[in-house]
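Mind looking over this structure? Questions follow.
A single protein chain has been omitted; all remaining protein chains appear in their positions.
After this line comes chain A, so read on.
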Amino acid sequence: MAAVDAKSENTNEGNKSDEEDEKEKSTSSSFECNICLDTAKDAVISMCGHLFCWPCLHQWLETRYSNPTCPVCKAAISKDKVIPLYGRGSSNQEDPREKLPPRPPGQRSEPEPQHGFMPGFNFGDGEGFQFHFGIGAFPFGLFTSFNNFGFGGGAHAAGMNIPPVQTPQEMRDERFLSSVFMAMAILFLLWLLWV
């Protein structure tokens, strides 16, 4: 092959760039959209692992709205279950959502929360916590609604299950609140027992 001949005459530097070229070629072909067969733009990936441009997949889903399947493996596929891929720097230059059709957003799940960090679950450790759940939703509901009212807790306001980022001040407030409600809950229990 011509490439082999050229390599033998090249300097070390030349060899290196030849290899890099080849590497680049094979890498780019595995990132081709399965519909337009070009390098995927505004890339999304299906749950079955197949890569597409978002505009390409969107158009496919439009034509197959009654029974949308993956164009490659025929697995069930839906707009909500594709994951956008953000390469470094690539998505910063142009916001894909400004283009039509918008690419679905990524789904972020937060790491496991620490004790006392998450509103609504910081009644305290051990028995107390479980006990409140046992009685019913009242103390719990009161707490969360108060929290919403008082601090505009971002989690519920945004309609998503993403907890807000909290400042240390807020965390102190939370701890204070939790002890207040702990006390209220105990009073409530005592009242229940008395009646």
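Criterion: a contact is a pair of C-beta atoms (placed from the backbone, for glycine too) under 8 Å apart; a residue touches a chain by one contact, two chains touch by 3 or more; residues count from 1.
Criterion: contacts and distances are computed from a predicted model.
J.: Out of "Adenylyltransferase and sulfurtransferase MOCS3 homolog", "SWIM-type zinc finger 7 associated protein 1", "Dynactin subunit 4" or "Ubiquitin-conjugating enzyme", which one is the UniProt protein name for the chain not included here?
T.: The chain we cannot see is, by its UniProt record, "Ubiquitin-conjugating enzyme".
J.: So which bits of chain A touch the chain we can't see?
T.: 34-38, 50, 56, 59-60, 63, 69-72, 74
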